[in-house]
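Every protein chain of the complex appears in place save one, which is left out.
In this document, chain identifiers A, B, C, D and E correspond to the written order of the chains, with residue numbering beginning at 1 in each.
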């Protein structure tokens, strides 16, 4: 039943994303006691321009490093 | 007033999406008793790589069919 | 597969909500060509204090009517 | 950086929820290579009346079991 | 047109929330060049038990202060 929405910066490889989906699903099933096929996980990827901390976009934060 | 967020796999045609918007709006207005212009519907489209069931992405599930 | 998030003001009856779930599901299945059990619909209910239009909460808008 | 939104039925104990937060955070940090304090996890709990599968609320599905 | 979803810990007063709605709306209208009534702002309030940083709920973080 649970639905997991992951919001993260874009750029991770397909393997990394697959690992995340697999291991997150395992944790959710084990701890919430639901069967694997009941769980949906959606990955929402953001450009650095569209994600800010302290009012400054990650794009600008990265530039200023 | 209601806001509807639809999360679905990408790939539907514009006509299909327009039909969905139109008919969903009609249902919401009739049942929740609000006027058409009060309703916002947002379509969020996902690649198969970013949507998992049972910890496996739709992309891999489709491949293994 | 589709997930529908409905955001609306609280206060609708259980019957109204059940009708909404039923008819929305029917529209989504018919138009997106998916089977009923693939569709999840989540109702997110808001107090009037936590929903604003034009920067004024619905609670205050209702008061000023 | 990542933000995880968990949508699940209400009723889990505080211990179960704390375990979920802890283990999910560990998976996200390890796989996405971010530090623990960069990760936010939000639990969104739903009544059975507000969550449907196949157009039928979990409340009614549970009743009909 | 824009929809703003604010996710924050519960406990703010009605006045604080009204101020937030009012000033956020003003910023959005001025910068995105839209009229006030086009903007919807929704406040999503979370208990400390349902919000974690670094895998520890705010409730436990507050307790350990």
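The definition used in the following text is that a contact is a pair of C-beta atoms (placed from the backbone, for glycine too) under 8 Å apart; a residue touches a chain by one contact, two chains touch by 3 or more.
No experiment lies behind these values; they were computed from the predicted model shown.
Peer 1: As a test of the contact rule: which chains in view would the missing one touch?
Peer 2: Those shown chains that the absent chain touches are A, B, D, E.
Peer 1: List the residues of chain B that touch the chain left out of this view.
Peer 2: Here the touching residues of chain B are 14, 17-18, 21-26, 36-37, 39-45.
Peer 1: Need a quick check: the contact residues on chain E for the chain that isn't drawn.
Peer 2: With respect to the unshown chain, the touching residues of chain E are 1-9, 12, 16, 19-20, 23-24, 27-28, 31-32, 51, 53, 58.
Peer 1: Residue by residue, what part of chain A touches the chain that was omitted?
Peer 2: Those residues of chain A that touch the unshown chain are 7, 46, 49-57, 60.
Note that only the chains that are shown with their structure count from here on.
Peer 1: Go through the assembly and pull out the chains touching chain A as well as chain E.
Peer 2: B, C, D
Peer 1: Work out which of D-E, A-D or B-E repeats the contact pattern of B-C, with more than half of the residue-numbered contact pairs in common.
Peer 2: A-D
Peer 1: Compute the distance, rounded to whole Å, between the mean C-alpha positions of chain A and chain B.
Peer 2: For chain A versus chain B, the centre distance works out to 20 Å.
Peer 1: Identify all positions of chain D at which a residue touches two or more other chains, and write them in rising order.
Peer 2: Residues 7, 23-24, 51, 53 of chain D touch two or more partner chains.
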